[in-house]
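Here the structure comes first, spelled out in structure tokens, and everything after it is commentary.
As you look at this complex, bear in mind that one protein chain is not there, while each of the others sits in place.
This part shows chain A:
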Amino acid sequence: MRPATPWPAVPAAAWGRGLARSAAMAGALRKTTGLVGLAVAENPHERLRILYTKILGVLQNIPKDAAYRKYTEQIVNQRFNLVQTETDVQKLQDKLNSGHIEEVIVQAENELSLARKMLQWKPWEPLIEEPPSDQWRWPV
């Protein structure tokens, strides 16, 4: 999918964060994410590391040939490598190109809950039931 830049929180928040970053020491806390309801995460690398390890653990229980497992492992490993190699939060956000680091954390939590639900639903099995032949014909 073509990732578009998130809208409209980035300009104002990036300005505030950028100024605060350059003013403060490297590694100092940001004041705010600029998004309502999302608190600044202290130690995001640790949190992401835990979440990605948990997701990979859940994915181990899915059959190896399932497309969901293949693609999700690809995404998670890619992000995991970026998190481990890049220690600066601002540069990590730019490399991931997926909004604030807090949003990346929320997304990882969603992916974890989705992986757990996929274990129960097993969507890699073949189609449950074919539709009637005229069901999807348009015009009728």
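In the analysis below, a contact is a pair of C-beta atoms (placed from the backbone, for glycine too) under 8 Å apart; a residue touches a chain by one contact, two chains touch by 3 or more; residues count from 1.
The rule we apply is simple: contacts and distances are computed from a predicted model.
One chain of the assembly is not displayed; among "Beta-adaptin-like protein", "NADH dehydrogenase [ubiquinone] iron-sulfur protein 3, mitochondrial", "Methionine--tRNA ligase, cytoplasmic" or "Annexin", its UniProt protein name is "NADH dehydrogenase [ubiquinone] iron-sulfur protein 3, mitochondrial".
Listed by residue number, the positions of chain A touching the unshown chain are 1-4, 6-7, 67-68, 71-72, 75, 98-99, 107, 110-111, 113-114, 117-118, 121-132, 134-136, 140.
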